[in-house]
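Showing chain A:
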Amino acid sequence: MSGTGVPVLLSTTGLSMSFGPFQVIRGVDLALRRGCRHALIGPNGAGKTTLVNLLTGVLRPGRGTIAIGGKDVTRLSERERVRHGLARTFQINQLFRTLTAFENVSLAVSRRLGRDGVLWRSRKAERRTAAEAMGVLERVGLTDDAFRPVRELSYGSQRLLEIALALAMDPAILLMDEPAAGVPLGERDRVLDTVDALGPELAILIIEHDMDLIFRFASEITVLVDGAVLRHGTPDEVARDERVRDAYLGVARDG
Partner candidate 1 sequence: MADPDPLEAAADPEALGRAAQAFVRARDDLRPADAIPWLLALAVPFLLSQECAFGTQILIMVLFALSLDFILGYAGIVTLGQAAYFGLGAYTAGLLSARLGWNEPISGLLAAGLVAAAAGAVSGWILLRYRHLALLMLTIAISTILYELANTWSWLTGGFDGLMGISISPLLGVFDWDLEGRTSYLYALVVSMLCFLALRRITVSPFGQTLHGIRENTARMRAIGVPVLGRLTLAYTISAGIAGIGGGLLAQANSFITMQVLSFDTSAAVLTMLVLGGTGRLYGAMVGAVVYMLAADRLARLSPEYWELGVGLLLVFVVLVCPDGLFGVVDRLRRRGWRWRQ
Partner candidate 2 sequence: MSPSLHAALSILFDGLGYAMILFTMSVGLSVTMGLMGVVNLAHGAFAMLGGYVAMVVTTRLGLPFLPALALASLTVLAASVPVERTLYQRIYRRPELQQMLLTIGLTMILMALTTFAFGPAPVSLPLPDFLNGQIILAGRGFPVYRAFIVLIGVTLFIVLRLGLERTMLGAKIRAAVDNPAMAEAAGIDTRWLFTLTFALGTALAALGGALAVNVVGLTPRFALEYLVVLLAVISMGGLGTVTGTFVASLVIGTIENAGRYLFPAGGAFFIYAAVVLVLLYRPAGLYGRS
Partner candidate 3 sequence: MSIIRYSCLLAAGLGLAVAVCLPAARAETVKVGVVLPLSGGAADVGQTEVRALKLYYKQHKAELGDNDIVLIERDSKEPSGATAMTLTRELVVQDKVDLLLGYQFSPDAIASAKVATQAKKPMILVNAQSSYLTTLSPYIVRLSTTIWQISYPAGRYAYEKLGCKSLIVGYSDFAPGRDVLAAVKAGYEKAGGNLMDAVPMGGPAQVPDYTPFLQRIANEHPKCMFVFTPAGNFNPPLARTYSDLRMKQSGIRFLGTGDVSDDTTLQQLGDNAVGWITVGHYTADLDTPANQQFVAAWRKEYGNDVPPDFFAVQAYDAMAAVFHIVKTLNGHIDADKAIASLRGWRHDSPRGPIMIDPETRDIVQNIYVQEIVKRDGKLAIKILDTIPAVKDPCKALKAPACAK
């Protein structure tokens, strides 16, 4: 999958960061090509979520650069990076709990259409926003719960809404922080199927511990240990790599 010629949508070179004396991210080079299904794995505390926060702009790197679509965004704020087509889901749900699922997605759609600062109501724009929002809800299968407040939804539905909010921004690059984490077994398939059905042109970086999700889903894997890239390659290469097994997997299952 990671053939040459496919454009790199997001890349980091020598990305490093430290919290006081502790080096948390050390010289990470990462490349996300269009349509890639890139998994980022590593033991707890390896710096996975910190790396995501660096990519999204929540945190500022000490050294190194981040580029989206070839443009250096290291200095840009979280908001500006979103405008360059970067979207994310959160490890812990960050939703508008008293609003309905429909309203949650409408906010994201309204932002994408550049209407979030508009002071007056226009029926036409409202119709378009509503239609697009319902379209996104349909993609993640939440139309039945569209008009129920988020706090009344099941945890699985809420995880799906996280994905819906990211999709509503029509991103080129999607960073997913443990999308299936904590989802009860009954609803896991709903989430996994949705992740599978994501568009082919979307570059996805997914952080996950769930090995069968990774091996079913990922086309390339980066293993992060102690803030540095231990190994990058296809799922098979990574599974066979001794160092990865010792540092992280213990025993990797085949296939």
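Per the selection procedure, all candidates are chains of the complex that A comes from, given by their letters.
Assume a contact is a pair of C-beta atoms (placed from the backbone, for glycine too) under 8 Å apart; a residue touches a chain by one contact, two chains touch by 3 or more; residues count from 1.
Keep in mind that this is a model prediction, so the values were computed, not measured.
Asks: Judged by that same contact rule, which candidate in 1, 2 or 3 sits against chain A in the complex?
Replies: Touching partner of chain A: 1.
Asks: Spell out the residues on chain A that touch candidate 1 in their complex, using ranges where they run on.
Replies: Counting only chain A, the residues touching candidate 1 are 56, 78-79, 82-83, 87-88, 90, 94-100, 102-103, 106-108, 110-112, 115-121, 125-127, 129-131, 133-135, 137-138, 143-144, 146-147, 165, 168-169.
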